[in-house]
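And now, chain A:
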Amino acid sequence: MSMMTSLPQFPWLSLLVLLPLVGALLCLLHSKRPADCRALALATSLAVFAVALYLFVCHGQSDGRWLLYEDVAWIERYGIRYVLAMDGIALLMVLLTAFMQLAAVLLAWRVERHVSSFFALLLLLEAGLMGIFLAYDLVLFYLFWEVALIPMFFLISVWGGANRRQAALKFFLYTLVGSFFMLIAIIALYQIHGAQSGVYTFVIGDLMQTQLTAAQEGWLFAGFMAAFLVKSPLVPFHTWLTDALTEAPAAGSLDLTGLLLKTGIYGLIRVAFPLFPNATENFLPVLGVLALVGLFHAAWAAYHQDDIKRLLAYSSISHLGLVVLGLAAWQLTAWEGSILLMVTHGITTGALFVLVSLIRERTGTRSMQELGGLWGQAPCLAFMFLLFSLASLGLPGLANFAGEILVLLGTFQQHPVWAVVALLGVVFAAAYMLRLVQGVLWGSTHKERVLPDLTMREWLILLPMAILVVWIGIYPEPFLAPLHGSVANLLAGGLP
Partner candidate 1 sequence: MMIPFGHALAFAAVLFVLGLTCVLLRRQILMILIGVEIMLNAASLVFVAASAYWQQVDGQIFSIMLMAITAAEVAVALAMVVYLWRRKRTLIADDFNGMRG
Partner candidate 2 sequence: MSLLDLLALLPILILVFGGTAILMAGAWYHEPRPLLAGGIATALLAAVAAGLVQPPVAEIAGLFSAGGYARFFTILWALLAAAGLMIAGRFVVEKKIGAGEYVSLILYAAAGMALLSSATHLLGLFLALETFTLAFYILIASNRHCEMAAEAGLKYLLMGAVATGFMAFGIALIYASSGTLALPEAVVQLTTATGELHAWGLLGWGMVLIAVGFKISLAPFHLWTADVYQGAPAPVAGLLATGSKGAVVAALVGMLAMAGPIWHDLIDLIWLLAALTMLVGALSALNQKNLKRLLAYSSVTHMGTLLVGLLCQTSEGLAATTFYVVVYVVASFGAFAVIASLADKRGEPMSFDQWRGLGYRHPVRCAVLVLLLLSLAGLPATAGFMAKFAIFHAALQSGYIGLVMIGILASVISFAFYLRVSMLLFQPDESASRWHVGTSLEHAVLAVCSSAVLLLGLFPGVLFDLIGRLLP
């Protein structure tokens, strides 16, 4: 760590956080000219993506050490530091964020009300997410953690569906309750560490050396888990997600499912597990069981939905159950699979949300009862829908399978029963996804509806996603390579 700080280097990580912030500000300043705002948001997202891509290309291989590390004193009274750090996992999440953000901006192109605010919020959200994935000081982490909520709250509550206000409040308060527990745990850990070593700091790497009694560790761990598991989301604390995802505007759903959900799991990986190794070890079996419960519960509930957006929301929960299961297995392959699955789930489910919003734009409904026969009317749209649905149900050769099979292979070596039960979930996934496809694509076409096929802009959103889905499906190596070192490191409980 220290040797990284000694080298003055270009603050790439700060750039990742600041660029969207600046973009957001500029958007607000141009509130009278919506067209400029769109261009501005797109330019900013492109710039962020370019930076992320550059970092990805430069640091595609990781030996587990920090790829980049920035450390500045911030609030000295409390020993709070501005520490941004990136390892292979963060790199992947940053890349995903930048990529999804591009899609979100393009998707939001046709937003008509309060364009500048919409894009400003979208960019603010990106800044918050980047911060979450990069922060290595707990207070900084918490700050970004909460900051990311606000834009999402307004995106839902202003631009959302019919039930938007209730959904937005539920989303915010639910996650807030969890994160408050985390705040308390952060402060308590800080005090314990300070009292022990005399050094008051919030930097995760330093706090890892705290000597905790079993009880202390358990309580603190519980505080962190409250935040991360609500965000993940863990059954039974998941109902905020289904409502929020259902009501959010298209770009909001995309970011929510593709990125914001991942922050919870990322928090587990980056914060909770390394800080409390013993409590983690004790909790892992419970976590695995909870993940399985979530996986099945959500899959079942998804099967019952009529609103396709809600169905997808449940499918997200189910998939994340598998991700958490992989983590709970505490095994290299499973972890790498989990992280890969996070990325691929972001892309596939994100794309499905895009498609749902396109369908909604065209038909005015999201109810499966009223949809159907889309294949005959908008074949390209329908093809994309089918492709991403298949990816989502874990068809080999498409992206999700790569992650899923790694999770299962890894998990089986530690907990065969978990893996077997999780595999049953695969049938469930097929059941609800096929029901979705059947309800939307097949059946007789509604003659009275005129459905234009994909436009240029929509191709621009979906095509890169489709290419990625196939690419990761058959050649995930570039996305796995940065993980090897970092994951091995985290599993060994060492400092990067």
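Basically, a contact is a pair of C-beta atoms (placed from the backbone, for glycine too) under 8 Å apart; a residue touches a chain by one contact, two chains touch by 3 or more; residues count from 1.
In picking the candidates, the idea was that all candidates are chains of the complex that A comes from, given by their letters.
Only a predicted model underlies this, so the values are computations on that prediction, with no experimental measurement involved.
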Ask   = Which numbered candidate, 1 or 2, lies in contact with chain A within the complex?
value = 2
Remark   = Given the complex, residues on chain A that touch candidate 2 span 31, 74-78, 113-114, 117, 139, 142-147, 150, 153-154, 157-158, 165, 168-169, 172-173, 176-177, 180-181, 183-184, 187-188, 190-191
